[in-house]
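Chains shown are a subset, placed as in the full complex.
We just call them A and B in the order they show up, numbering each chain from 1.
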């Protein structure tokens, strides 16, 4: 692969990541499942558990249908404090796998603003992604959010 | 538009955004008005007001001349605590409009370091941009900063 091709795939993966976090940050979580292929894995898991080999994820969805169900649950739940996230993402690395898919990782920091208007760091961590090329463009086959931060709400967690 | 063209415009818009925040973060606010066309709109407005349809912006400038006046005011004011901002920007989305301009939005988090050397989140929010192509490159025709955070200084506010 030429340097230019390599850079353009990087840019395409960055664009996917940007559109993904924009949908969440701008309260359009109905679009969130559409960033995944139907047969996908989405997880939020603590770094502590990940490193100890004890999965026990906060969220575990193994199909886009489960992601859509989750969106419905979040929209219809009587949530006391709806989050207002701003995802900052950096440090993207990627490589192409034998099957043509892309494995990638990025650092993320999610800043939340409470209903009282206080902005603070909600969660820092790392995305571990598998991305495939579909007729509709790049989609996540897997997205695992490994968070460093300890205190993470486990009830009705929003997408990261 | 081909995927490659689309990605190159994304990169060009990211470059504009990067140079814009660099001028502010590195205390070169004299360059700030130059990122706009003469007939422009720059606003800082709370998300609360934006969503309620009650503009009442903290800053409202409807020409580059007003931006230049603002820079002069900031430079000559006897400001007790000059900010030291670091703008983090992510989640860029854009589309081309019928007139050839680009509409874009991004999430931002501004970290400020006080004169005492404390770094903290000053403001989280969203840029809503309109960008046009000029002989001198891309320029903002409109930049609206919709902030999530409640407590924002309203007196002698610096550019976001």
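One rule holds in what follows: a residue touches a chain if its C-beta (ideal position, glycine included) is under 8 Å from a C-beta of that chain, and two chains touch if they have at least 3 such contacts.
These numbers come from a predicted model, not from an experiment.
Of the identical chains making up the complex in this file, 2 are positioned in the shown model, whereas the full set numbers 3.
Everything that follows uses one rule, which is that only the chains that are shown with their structure count from here on.
Overlaying the C-alpha trace of subunit A on that of subunit B calls for a turn of 120°, given as a multiple of 5. Mean C-alpha positions place subunit A and subunit B at a centre distance of 26 Å. Those residues of subunit B that touch subunit A in the complex are listed here as 3-4, 7, 10-11, 47, 88, 90-93, 105-109, 121, 123-126, 148-151. Those residues of subunit A that touch subunit B in the complex are listed here as 8, 11-12, 15, 18-19, 21-22, 25-26, 84, 86-90, 109, 111, 113, 116-121.
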